[in-house]
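For this depiction, one protein chain was excluded, whereas all remaining protein chains were kept in their positions.
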Amino acid sequence: MSVSIKANKTLFANRRISDQMYITLLVASVATCLFLIASVLVPNFFQLQNMLNLVTNNWAVISLGVGVTFLLVSGNFDLSVGGIVALSGVLSVWFAQSIGGANALSTGLGLPYWLALLGALGGALAIGALNALFVVKFRIPSIIVTLGTMMVARGIAQVITQGSQRNTNLPDEFGVLGSLKVFGTSIQLPVVFMAALLMLAIFIERKMLFGRLTYWIGANPTAARLSGIDNAKHITYLYLFSSAIAGVVGILLSSEFQSGYSNRGMLMEFDALVIALLGGIAIAGGFGSVIGMFFGAIILAVVTSAATGLTLSPDWQFILKALAVFLAIMAQTWALTRRNQ
Amino acid sequence: MTSHQPPPVLSVEKLIKDYPGVRAVDEVSFSIQASTVHCLVGENGAGKSTLIKMLTGALQPTQGVMKVNGTTYQPSSTKDARRSGIATLFQELQVVDELSVLENLTLGMEQSRFGFIISSDLEQRVTQTLATIEPSIDPSARVSSLSVAQKQIIEIARAASSGANVIIMDEPTAALSEREVERLFTVIRRLREQQVTVIYISHKLDEILSLGDTVTVLRDGKHIVTKPLSEVAGRAELIDMMIGRSVFQSYTVRSAVTDEVVLSANGLSNSLLNNVSFDINKGEIVGFYGLVGAGKTEIARALFGADKVSGSILFKGQPVGNSPKEAIAAGIALVPEERRTQGLFTNLTIRENIPVMNIRRMSDNGVFRSADELTAAVNYVEKLGIATDSIEKHTEKLSGGNQQKVVLAKCLFSDADLLLLDEPTRGVDVGAKTEIYDIIKNLADEGNSVALFSTELEEVLGICDRIFLLYCGSLESVIINGPNLDTTDILNVVTGGDRGGTQ
Partner (left out) sequence: MKTVNLMSKSTTFVYSRTALAGQVAQFLRNYYIYFVLIAIIAFLSAANLDRFDLFERGNFLYEKNIINILRVSAPILVLAGAFTLLMVSGYIDLSVGSTMGLSAVIYAMLAINGMPFWSAFAITALCGALLGAFNGLLVVRFKITPVIATLITLSLFKGIALLLVQDGVSAIKSMGDLRMPQWFNAYGREGVLMGLPMAFWVAVGVTIVLIVLQNRSLLGKYAAATGGNPTAAKLSGINTSKIVFILYAIVGVCAALAGIARASFMSLGDPLSGDGMELTAILVVLIGGTAFSGGEGKVLRSFIGALIIMTLTLGMLTLVPAYYQTLVIGAVLLGAAASNHFISKKGQTLSE
């Protein structure tokens, strides 16, 4: 044992931060710098409430980003999350609406509230299972599959809402989840959900076997299989995980707005992908972290809210997003090649 | 044979190629006459592939000159070499499946006007070339509908019609059936009639004896001889020249070997393997020795459950499942043939690579045992002598030998009782090789069993207790290692000669 302790010392003495940590730090410092610059340039930017808003306003996309990040690390896309948000929200409304409304859109299934939520979550998981089936079993590129399921999920939502929304004849408790203030503060339940999810995700990623399996599969699927890992099972779990998150987000959003709207969550899948890319997650797989994704979201939030603060037209957000992703990717490639020289 | 002596079409003078720690090609000089089939033979590691890579521009020589038709030749890429008239038939076929035969033949050489392909005599010329070397292929067929052998001929025809006067073929028959080999030989002979020089590399000595005009023998990076095959007495002489009197690492009989059968395989067959049966005992190191394509990797993957195979495999009396997962759970681990693509997670660190094959041990109700991981990493870096300044180093930055040790560490960590090692020392320098052999021997002495799958005779003779000789998917004979083995006999068996007697 004494030998190994000695070895421990020498090997730790030279322990340097990994590329992973390096990129995460890079992303975090970029987020900080941007925040400071925005504070100087934009009036009233440097305020506690504003800082909090950067995170709380984006709770939905950050939550979706967690599932998308895990899948990207495993080498797979998930573009279906936006559609699932719409689907689960609409389902929860439809299930909870009481029977015998004035017209088709105000008549639901009249299920108890808890059952409605379970059913909505089940619908979300079904889409996740469909993703897994096509990606794992049929080996169709995940980007195609999830584009398809995105449309299927949203399409079902549109059929149920007949292309518009359902917002009548709901039980009283329906609006509670989305607007509940926690512990008497102004923090709402969805934000708590996001925070808890982030903690859980970081724990899974850093401390659980599940997280490590994700990295192994993403880094080299063949080697993972030859090392006895059941890639198919794990990717199935990841798709279910991601769709479950999207399902909860959809339920919370529909509760907050007390409506099931088929266009809700539109383009959220792209935003989730964008913050993951900003956060240094490589689409080749095996590289990236949830913390990085979180800071990626901060970067995007700072940039867009600074643009609003500078009274730029909201149309600028698309251009700023594009620029941010482009610069992020170039910077990360540049930083990694430089470091590895 | 020619009456007037033209300058050699290709010659190398005092060619040297150094790798860190190894001199792969050591002052090799010889020349190749035009319109001949020039064979290159030597054991694995003799320097053939390094030499070929220099000729095709994939590697630059450390020292020395190469000449084409008497003028100095310094290719910087395969494309460059092709421009100088030297084409290579890669093992991975470079044809476009989605195009027709004719389109493939003219690819990159089309005559065009305003970007549109115009008909020229080119099409007729390449069709002609194809017809002379292999008339049975329809030029309008889609390449995806052809067999591997036919695709190979397409590549040869393309090289020939693009004006290449030297075509290098590296183990072209590895994936061909016997009849296809015959057809390829006819093609090569026709090429020779058309003033094309063929450099032919093969382990199968019969092929060389029946096809070649001249042979060059390499051994340990050095040039041994270049002479017409008409002056070579036969297989025996070739084998002698190939192995020389080089001293093999001395094998000593190991006491740990027992009679207890750990694994028994019966009648393994698939598209390549043909009814292969064998036993592996506890504490034993067995070698599977054969040439490229003889079936060693197939056996290794079959035992590991990575590929489907018919026949039965019993490990400790139980059938082995048909997935790596089940094999690992049963106590079998594989070091795969391709270290970088199949064995290693190159963008992860040494620490993160090691525990992958024993995730059950690494998880505490799903929580990863990071402390155990650290200990394991430190231990194995220490135990296997992995040269690194930190266990946090990304494995892609390690040398080949150290990468292989990480893969070994992965397997050792799985607590396997049977280790399958497929080419464990490929691309590894001499020092690391010896260390890996020591690791293997220690493992077996501790009561584990090891199966070594190799194309290097020196390796199997050095450490294996028993050696299975493979030829074209069949297990031809079993040899018990000992001091007075006739290596000529062994090479005779694995190169397709008469069956050696079972000792």
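Order of writing sets the labels: A and B. Residues in every chain begin at 1.
Please note the rule applied: a contact is a pair of C-beta atoms (placed from the backbone, for glycine too) under 8 Å apart; a residue touches a chain by one contact, two chains touch by 3 or more.
Nothing here was measured: the structure is a model prediction, and the numbers come from that model.
Engineer: Among A:Met51, A:Met151, A:Ile202 or A:Ala335, which one is in touch with the chain left out?
Structural biologist: Looking across A:Met51, A:Met151, A:Ile202 or A:Ala335, the contact with the absent chain belongs to A:Met151.
Engineer: For the full complex, which residue in B:Asp18, B:Glu237 or B:Asp307 touches the chain that was left out?
Structural biologist: B:Asp307
Engineer: Looking at B:Thr62, B:Thr78, B:Thr434 or B:Thr487, which residue reaches the missing chain?
Structural biologist: Checking each option in B:Thr62, B:Thr78, B:Thr434 or B:Thr487, the one touching the absent chain turns out to be B:Thr78.
Engineer: Where does chain A touch the missing chain, residue by residue?
Structural biologist: 130, 134, 138-141, 143-145, 147-156, 158-159, 161-163, 222, 225, 262, 270, 273-274, 277, 283-284, 313, 315-323, 325-326, 329-330
Engineer: In terms of residues, what is the contact footprint of the unshown chain on chain B?
Structural biologist: With respect to the unshown chain, the touching residues of chain B are 78-79, 82, 92, 94-99, 103, 107-110, 112, 115-117, 136, 144, 306-308.
The definition used in the following text is that only the chains that are shown with their structure count from here on.
Engineer: So how far apart, in whole Å, are chain A and chain B when each is placed at the average of its C-alpha atoms?
Structural biologist: 46
Engineer: For the complex, which residues does chain A have touching chain B?
Structural biologist: 3-4, 7-8, 11, 14-19, 207-213, 215-216, 219-220, 222-230, 286-287, 340
Engineer: Quick one: in the complex, what on chain B touches chain A?
Structural biologist: 304, 306, 323-325, 327-329, 334, 336, 341-349, 352, 355-357, 359, 362-363, 366-368, 370, 374-375, 378-379, 381-382, 389-392, 394, 397, 410, 414
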